[in-house]
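The structure under discussion is supplied below as structure tokens; questions concerning it will follow.
Note that this complex is displayed minus one protein chain, with the remaining chains in position.
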Amino acid sequence: MAITLSEAERVLQAAKAHAQELGIRVSICVVDPRGDLVAAVRMDGARWTTPEIAWGKAITSAMYGVPSATLQERANSPVMQSTMLRLGGRFVPQQGALPIKRGDEVIGAVGISGGPSQQDEESAQAGLDAL
Amino acid sequence: MAITLSEAERVLQAAKAHAQELGIRVSICVVDPRGDLVAAVRMDGARWTTPEIAWGKAITSAMYGVPSATLQERANSPVMQSTMLRLGGRFVPQQGALPIKRGDEVIGAVGISGGPSQQDEESAQAGLDAL
Amino acid sequence: MAITLSEAERVLQAAKAHAQELGIRVSICVVDPRGDLVAAVRMDGARWTTPEIAWGKAITSAMYGVPSATLQERANSPVMQSTMLRLGGRFVPQQGALPIKRGDEVIGAVGISGGPSQQDEESAQAGLDAL
Partner (left out) sequence: MAITLSEAERVLQAAKAHAQELGIRVSICVVDPRGDLVAAVRMDGARWTTPEIAWGKAITSAMYGVPSATLQERANSPVMQSTMLRLGGRFVPQQGALPIKRGDEVIGAVGISGGPSQQDEESAQAGLDAL
């Protein structure tokens, strides 16, 4: 079953609070297992491109069911490059997104963009901890 | 000045509450004056394409500074058609989005998709009323 | 032979001066016979999409060697629609652009977007008059 909007909003708010503590300005995007958008915010001052990058990271993480960071070293492989092309750039195998699970099942993912990617991921983890 | 995230979240929550009262399942998207995403949600059960359509309606409304409904009759003009193409479909001159103003200045727009477009717009208005 | 940059700048400045007199805020684009950009400006306050629309009108006018207004009634024909698609929206068969000729030869075109399209074309004519 996919993440509900009410769960996604809890993830979003907790991730946002953590980013604020870190002093970074980010966009945060929660997607369902298919990568379709459930909820998103861009914090004041975050670059205009960050919502799409956060979304792309979340899609990537939901697709493979793993943190997007673990795909980074394969980012130039033919499969990753072709996926990026087919999805029109909305696929970003770079640190900053984590899968959201219920038990063993992937029910969605949260992706973040705008800070150093280590801090993006840390904020994503803070989001997951709120569930 | 652009709408802030905290203002956008108030618009979003009020529009969502109104849609729930109407019993429709929609996506709601708030953008800044340039059409870039500030906040978005997809209600449980809303079709996966609705976030992009809500975004496209909001972009349209922010671009012209008018309700997207007023552009509907010109939707087949060459300028509208070419804009839809250049923006890769993320331009939807159809009822369901309203500009957000501070005094005379357009500070963003809210777009909704998923219900009958008259009810989409009515929910958008409920969002504006929360500001 | 194509229009030179120095000629294009004279067209641009004269068209801009006329638009200022009319009190409209427009983008103006001069292209060569192939439709490639030679010079462009967006006046303060003109909508962000207007440079691309002005460019699209100019491409249209240079392609056919006629005012873009004369193509408007055929805008929904299969050829026009397919051209708009192939050019990714950068083809706008609507009033506001005029071909630039040296004798009988089309050496470029000037396209304008942002005002009522009759005034866009009138400003384009003022640009041509400067040559």
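When the chains are written out, they are named A, B and C in that same order, and each has its own residue count from 1.
We adopt the following convention: a residue touches a chain if its C-beta (ideal position, glycine included) is under 8 Å from a C-beta of that chain, and two chains touch if they have at least 3 such contacts.
Since the model is a prediction, treat every value here as computed from it, not as a measurement.
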Per the touch definition above, residue among A:Ser27, A:Ser61 or A:Gln94 touching the missing chain: A:Gln94
For chain C, the residues touching the chain missing from this view: 4-5, 8-9, 27, 32, 34, 36-44, 48, 51-52, 88
Interface with the unshown chain - residue positions in chain A: 47-49, 52-53, 56, 72, 75-76, 80-81, 84-85, 88-94, 113
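In this text, only the chains that are shown with their structure count from here on.
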Identifier of the chain whose CA centre is least distant from the whole-structure CA centre: B
Averaged-CA centre spacing for the pair chain B and chain A, given as whole angstrom: 24
Chain centre separation in whole Å, for chain C relative to chain B (CA means): 31
Separation of chain A from chain C, taking each centre as the mean of its C-alpha atoms, in whole Å: 43
Shared interface positions of chain B, touching two or more other chains: 34
